[in-house]
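Of the protein chains in this complex, all but one are displayed in their positions.
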Amino acid sequence: MNQNINNIAVLTSGGDAPGMNACIRAVVRTGIYNGANMFGVKQGYQGLIDDNIIPMDARSVSNIIHLGGTILKTARCKPFMTEEGMQTAYNHLKARNIDGLVVIGGDGTFTGAKIFSEKFGVKVMGVPGTIDNDLFGSDFTLGYDTAMNTVIEAIDKIRDTADAHDRLFFIEVMGRDSGCIALRSGVASGAEAVLLPEKQTSIDELVNQLEIGALTKKSSSIVIVAEGHKAGGAYDIAKKVKERFNHYDTKVTILGHLQRGGSPSSADRILGSRLGFAAVNELFKGTTAAMVGLRGNDVKVTSLEEALTKHSFKLEDDLLEMTKVLSI
Amino acid sequence: MNQNINNIAVLTSGGDAPGMNACIRAVVRTGIYNGANMFGVKQGYQGLIDDNIIPMDARSVSNIIHLGGTILKTARCKPFMTEEGMQTAYNHLKARNIDGLVVIGGDGTFTGAKIFSEKFGVKVMGVPGTIDNDLFGSDFTLGYDTAMNTVIEAIDKIRDTADAHDRLFFIEVMGRDSGCIALRSGVASGAEAVLLPEKQTSIDELVNQLEIGALTKKSSSIVIVAEGHKAGGAYDIAKKVKERFNHYDTKVTILGHLQRGGSPSSADRILGSRLGFAAVNELFKGTTAAMVGLRGNDVKVTSLEEALTKHSFKLEDDLLEMTKVLSI
Amino acid sequence: MNQNINNIAVLTSGGDAPGMNACIRAVVRTGIYNGANMFGVKQGYQGLIDDNIIPMDARSVSNIIHLGGTILKTARCKPFMTEEGMQTAYNHLKARNIDGLVVIGGDGTFTGAKIFSEKFGVKVMGVPGTIDNDLFGSDFTLGYDTAMNTVIEAIDKIRDTADAHDRLFFIEVMGRDSGCIALRSGVASGAEAVLLPEKQTSIDELVNQLEIGALTKKSSSIVIVAEGHKAGGAYDIAKKVKERFNHYDTKVTILGHLQRGGSPSSADRILGSRLGFAAVNELFKGTTAAMVGLRGNDVKVTSLEEALTKHSFKLEDDLLEMTKVLSI
Partner (left out) sequence: MNQNINNIAVLTSGGDAPGMNACIRAVVRTGIYNGANMFGVKQGYQGLIDDNIIPMDARSVSNIIHLGGTILKTARCKPFMTEEGMQTAYNHLKARNIDGLVVIGGDGTFTGAKIFSEKFGVKVMGVPGTIDNDLFGSDFTLGYDTAMNTVIEAIDKIRDTADAHDRLFFIEVMGRDSGCIALRSGVASGAEAVLLPEKQTSIDELVNQLEIGALTKKSSSIVIVAEGHKAGGAYDIAKKVKERFNHYDTKVTILGHLQRGGSPSSADRILGSRLGFAAVNELFKGTTAAMVGLRGNDVKVTSLEEALTKHSFKLEDDLLEMTKVLSI
């Protein structure tokens, strides 16, 4: 089964996401268990260019499964997207006879991986690692479940104080292009309204909805705003609403980078472990320029070609309707 | 669309599970939003027999989405399984013109629901609520994700002290017939071995595995034991292992009822909300003697007949192999 | 011992703080245990004016000890500070023969309590409840310990992502006049620098400190900024630092109202219970216009006169020095 893959490197790239360490651990140990030599690349593609590549043994990934962030660090790296950058990267891999590469990251990461594998013949497998859950080929991306729990724990805390004071809170969550975190955290926290980048919601509509809540004696209201909502950030929206709706005092919270960190949830540790395990096994089978993802409860392989061209995520219709029905 | 369902009751039955309150909230509000009168039954089927049935309005389920347990309370109720018990229950529903019933629970709950709906013509929808994740018809049951997070947080804490002392810990988790919690928590916590009710593991095999870990300089080891493992509870197994393996001091922890409680995870709040919403909508469509469940990322309807006769859960092959490969 | 105090009311006022519910529970049950009739006032002093006063029995405070916020709600109330407002409030108490009042809040709350008790002869006891820890008469105020844990959990999460990316983070915490949260959270999170309202720190000094960290190969840096620091909010400071220090990418997080909520820590539940218990016992002894607080491990009584005139909080010298020494 092993297609003469003897030396495998792993890197994390793009924004960090909880579960990346669980995945690195699985990659390293699955490789070692099957007789390969394993390497870690520091700071994503930048480490390939800088020759920042270290050997990794089974103990090097001990006691990391529960840690947030990534022990290999991550970075965004423009030089890698040039021909010269890729050549340098390839030379550094070749010097160590590294013939397999696992990249953990988002679509920017996958775009680089696809070109690199095509040009230089290095076998590359991708693992979807981003809290945004915006990749085709996996129902869920690594880090999304943890980020969701972080967001709702934060909203729960804010609800305590919103209720104590009869306040209206605007809470901005991550998601420049995707309302995935906003929609789901809105449902999970019982928010009164959710503003999404995929959907136009006028200030009129929003104020009407809040008026109804006030009439039916809601003691506080929470509006979730995705970063990328057309009407502007949470501060802008709050200001506009305030001009026309004054049943409650209005406050704004921006959750920010808080959402990226934290010990990975059980689901993310399992997902990271399964995908890392599968990615290395696929390399041994000779697969390349593909990604592993979760579909239902099974791990599936999708070509990077398909992953990068198909649209990733559609907001679930029932969830959209539920934000209205369940917040009465 | 509304098949003349005007009065709907909801109850929780069997063991409690985090996310039940999110589901109750969704049931009540979806019903009210669509014009139905809503009722809550206290203590599961027992409340039907005792006529412990209360009207519920939209405010009665405010601020419960994040709470563990169930505001309706739950119980196991043998009298309901008799003809007399069911007749009494039916009379109490009839007195209020209740023509739809949502039951949240496990397979015992569904068995009762199926018979009741057949005998008395009450339209009944089931929602899979149990931390054991052992029902057909849903990839995940309500409460399972939260229980998994509770378990791994506990194991993380125990790992701290295991490492500090170079100790071997046996941790018993729930699962009398199903190794679902044990297998997944083993993978998610990086346990050195997992003992499952579905699989014979001899003390010999276990000791061998631990010896290898000791040779490769693991500083501590954790063995997860499902309640129902053939070789006995965690205390028995620990005793037998201790007789033959003494690299480390040995300790036992039984997680117990801790695993049932806690604020539901984001995934369980969303699951409870989606399934409650769907269950009521199915009643309005005229569906009966069926359950709603999650398949992939979609809500699907399964007849109780099918749910109760098909086998529920198969341990994932890749996870079984990973417990060995990833703990090197 | 009971000085004919038969009817006691309790209210929460000012900003809400975790532990207020534990305190309300203790007040109500201690009163009932000793034969008094107990009342809750909604929304602080506003509820006294609006006659929003409800009877409370032992069950009315069941299952609230672990909840953040306050079941009695809170508000800031200017009308109470007028003679007319106080007279109205007094009339509403008198109508129910309420002769004892426990107020849970900060110094604004205590100022009102002192005047009210002097003018109308109602016996009043104060409990220090504010996350700011800025009151004389108690080593710690109710809610401070929980807020501290919330802050460091948030910083821990941000540290994950800061490390993964070699970033410099500016984190703004509460404390307009008091650096208590900033100083302690800086020490507890291992922050590289702390900016306090009580202390001038020039951008020069700050940049120097960060340069040293960069030289000694720190992979990320975190600066805690109290809301009230002279040089401006976290955004302003980050901007100024960025102009002169570019070893790392710079990010800002404002923790905001997150810091007010959450289930109270063990220390805050115990503190709330002890102070509520003591406050009612003091009323029975005839004490008035005083507060109860924690000194060392003992509950002590301080007159409101003294509490309101003495300065509350001095930043501990060893902690100030430690922010420099321990972040090398």
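By written order: A, B and C. Residues from 1 in each chain.
Note that in this section contacts are C-beta pairs under 8 Å (C-beta built on N, C-alpha and C of every residue); 3 or more make two chains touch, one makes a residue touch a chain.
Quick caveat, the model's predicted, so the values are computed rather than measured.
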Visible chains in contact with the missing one: B, C
Touch with the omitted chain, as defined above, among C:Asn6, C:Asn63, C:Gln87 or C:Asn208: C:Asn63
Contacting the left-out chain in the complete assembly, out of B:Gly69, B:Gly85 or B:Gly137: B:Gly69
Options C:Asp156, C:Asp177, C:Asp236 or C:Asp249, residue touching the unrepresented chain: C:Asp156
Where the missing chain touches chain C, by residue: 22, 25-26, 29-30, 32-33, 58-59, 62-63, 65-66, 139, 145, 148-149, 151-152, 156, 159, 163, 184-185, 187-190, 216-219, 263, 265-267, 269-270, 273-274, 277-278, 295-297, 299, 316, 318-319, 321-322, 325-328
Contacts of chain B with the absent chain, listed as residue ranges: 12, 15-16, 18, 43, 67-70, 73-75, 150, 154, 156-166, 169, 219, 251-254, 256-258, 260-262
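Operating definition for what follows: only the chains that are shown with their structure count from here on.
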Chain contact topology (line, ring, star, complete or other): line
Turn needed to bring chain A onto chain C - CA fit, degrees, nearest 5: 180
Separation of mean Cα positions, chain B and chain A [Å, integer]: 27
Computed distance of Cα centres, chain C from chain A, in Å: 36
Where chain B touches two or more other chains, by residue: none
